[in-house]
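To start, the structure under review is shown below, and the notes come after it.
A protein chain is absent from this complex, but the other protein chains hold their places.
Naming follows writing order (A and B), and every chain is counted from residue 1.
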Amino acid sequence: MARNKWVQLTILAVIIAAAVFTVSSNLSAGSSAPQVMDEAVNFSLYGLDGALHELDDYIGKPIIINFWGTFCPPCVREMPLIQSKYEEYADSGLVVLGINLDESTVTINHFTQGMNLTFPILLDKNVVRKQYGVYEYPTTFFIDEKGVIRQKIVGEMNEGSLPSHDIDLAIRRLLYG
Amino acid sequence: MLKNTKCECGHQNPVGTVLCEACGLPVHPEDVQSDKPLEMRYEGAARRSQKSNPNILDRVWNFFSSVKVAVYLIIITLICSIIGTLLPQVNVIPSNDPASYYATEYGWIGELYYALGLADTFGTWWYKGLVLMIAASLIICSLDRIIPLYRALSKQQAVKHETFLRRQKVLYTGDVANAEAWLGEMEAAAKGRRYRVTREGNALLAEKNRFSRWGPYINHIGLIILLAALLTRGIPGWYMEQGIALKEGQTGPINGTSYYLENIQFTEVKEVGPHISGQELQFAFETEAVLYRCIDNCHNPLSEPILEEVKQHTIKPNEPLVHEGYSIYQIDYSFEPQLTAITFDIGAEGRSLGEIKIELADPAFFYPVGDLTFELSGYYPDLTNVNGEPATKSRQPNNPAFIFDVQRADGVEESYFVVPLEQFQTRLKGSGDAEVLQFEIADMDASRYSSYMLVRVERALPYILAGALIFLFGVVLGLYWQHRRIWVRIDGDQLIVAAHTNKNWYGIREELAKLLRKTGIETDAKSLDNNGVTKK
Partner (left out) sequence: MSVEQIESLIDLSSTFLMVAFLVYNLSFIVFGIAVLGKRWSNRDPQSHERRWGTIGLIIAIVGFLSQAAFAGLRWAANGHIPVSNLYEFLTFFGMMVVLAFIIIYAIYRKPLTGLFAMPLAVVIVAYGAVFPNAVKPLIPQLQSIWLYIHVTLAALGEAFLAVGFAAGLMYLLRTVDFRDKSVSGRRKIRGVEVTLFSLITLISFIAIIFIFRGAGYHAEFTQTVIEIDQTTKQEVEVEHTVEYTLPPIFKPHNSVTVEMQSFLGMEEPLLEAPSWLNGVNAGRKLNTIVWSLALGLVLYGLLRLILRRPLGAAVSPIMDGIDEQDLDEISYRAIAIGYPIFTLGALIFASIWAHQAWGRFWAFDPKETWALITWFFYTAYLHLRLSRGWQGEKSAWMSVIGFLIIMFTLIGVNLVIAGLHSYAGV
């Protein structure tokens, strides 16, 4: 009798284990893109500087991730603003990562040199873009020290006009809560 | 209060037994008095789920062991599946924003559908939960029944209690003059119809097709294997799906793997007739492809990956490229003519200095020509004008424009802006007297088609198939053969013949009638019916 009870228990344990496995593998498949208040998904991309950059290396600092391309006029228009903010908040440890959307290195290089961009430019070939569910350009993510996405701005950012797309407002919210 | 489960024949039955394991007499006195047909399920053996005083573990066990619960689970899963077909699911909608897509396409119904999670019905936790519960039911109901059934069927005896026989659903009673002779004829007749006959004194048991009783359990095992195999998809490396789009001549990485794929050429065959329709119809399409493994510099946009050829195959629908668990399928294509490379002939003062070939997808920086060094310092794939400045409209090389920095051997630096398709070029920087270099188009490579392929890993597949085939085997075994048993008991000159089957009573009545006829007893199959339940 006692042995039979163990058989029952084992079978039920196996089934519960299967259930847990199913649910967890379902969640970790991570099919949906991270939204505001989600943890930023880690990625590793090569930069224009030739080095391999991993997001996890930057976690602990306030981070701006900007998805952009030279073919996207609003992305081009907002770039000088991003660069100036990068310089302005450098002392606060602000990290800016410009993830390019699948363009050739020559094109990117020409552009970044022309704009004198000093923050890391990362080269994405449709991998990270999909991970982050980016389908409209530009899209900018603001990530806090704990690696949580605090804000997502879709569209050209500005300073001082539209509050929802105000980069300065977003940065200050990121830094000072 | 302990119930006495010792039968009058002397056999001690486990608690919960319905029919004595030895002689078949009902264990409970109330059952003996009744004259309804005997409950023969699982040979009346004690089953775990029939215990009294169930604790929580037993309750859960009993719940999943019940066939009624199983049928409810199947019907509920059926209804949920129907709901999942009412609107297209997320994996087929042409949109990256499902929330707004359902709302705009289908109005408030769509909004509700999406909000309830029905847009991905088959991926929800509750649908998977239903399948899991069916799996639990499969395992537990089989275990609950198969062990007692196997034990009961293995230790059957030929001599059965008279009550057991008289309460069977197929019954013949009569007189027989010579017991021994009759039993001999019966045995021969039964063996002629492929029964296995056992005799004990004046009792006889003829049994055939016992294997068909295992049919349901085999098919349940098949389903369990199938579902377990589906679970393994969660194991890293056992399942992967990745799309890849390649222009002709392009080699691209298969994301998530160390493989690269090259589209050497795409062919679309359209045929006009010989069909009455006279239309130009798609007949075949295929990609001549090469699979490479990347050894170094993989997934680094800044350098050329070092590739080693692994396999060549012409991929077409129904004919994937298969290599070590990876399968690459031809899914779709589109006619998108595009330039892939331009070769310039560099001329100065009428003579050619050399050629440079520029790959338009991701051009290289440096191009040596003779004692000149060309550096591609700017590239606009799709030249357009934004506030008087050159910019690019898109990432496709529809109208490529190049900025070349040229360094001559004597150290002079020049800069050229070249737009080949507009036949425009100008020297941006350079000394007035040095000859102007001419960029002439020597050659253009183009791709006509983009090929859309799907890379898949499905390591669980052979196990899923095995489970399905075992299931089918079990179904056939259980449905197409019936387990038939005929018991004979002769007391003096009184003959009792009873029979039982797990299905197809019509058949066993016919067969028993035939057997009895062979022993000289004329009966009609219908008269053997001892169902005891009044029919409408």
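Miscellaneous remarks
Throughout what follows, contacts are C-beta pairs under 8 Å (C-beta built on N, C-alpha and C of every residue); 3 or more make two chains touch, one makes a residue touch a chain.
Predicted model only: the values in this text are computed from it and were never measured.
Although it is not drawn, the missing chain touches B when the whole complex is taken into account. Checked against the full complex, the candidates B:314, B:327, B:343 or B:373 give a single residue touching the omitted chain, namely B:327. From the options B:318, B:387 or B:423, the residue with contact to the unseen chain in the full assembly is B:318. For chain B, the list of residues touching the undisplayed chain reads 67-68, 70-71, 74-75, 77-78, 81-82, 84-86, 88-89, 91-92, 94-95, 104-105, 107, 121-122, 241, 271, 273-277, 279, 281-285, 316-318, 320, 327, 329, 331, 454, 456, 458, 461, 464-465, 468-469, 471-472, 475-476, 479-480, 502-504, 506, 536.
One rule holds for everything that comes next: only the chains that are shown with their structure count from here on.
The centroid of the Cα atoms in chain A and the matching centroid in chain B are 35 Å apart.
Taken together, the chain A residues at the contact with chain B in this complex read 4-5, 7-9, 11-12, 15, 18-19, 21-26, 46, 48, 50, 69-71, 73, 76, 101-107, 109-110, 123, 125-127, 133, 135. Interface residues of chain B facing chain A in the complex, by the touch rule stated above, are 48, 57-58, 60-61, 96-97, 123, 125, 128-129, 132, 135-136, 139-140, 143, 228, 231, 233-234, 253, 255, 299-302, 361-363, 365, 376-382, 386, 391-395, 403.
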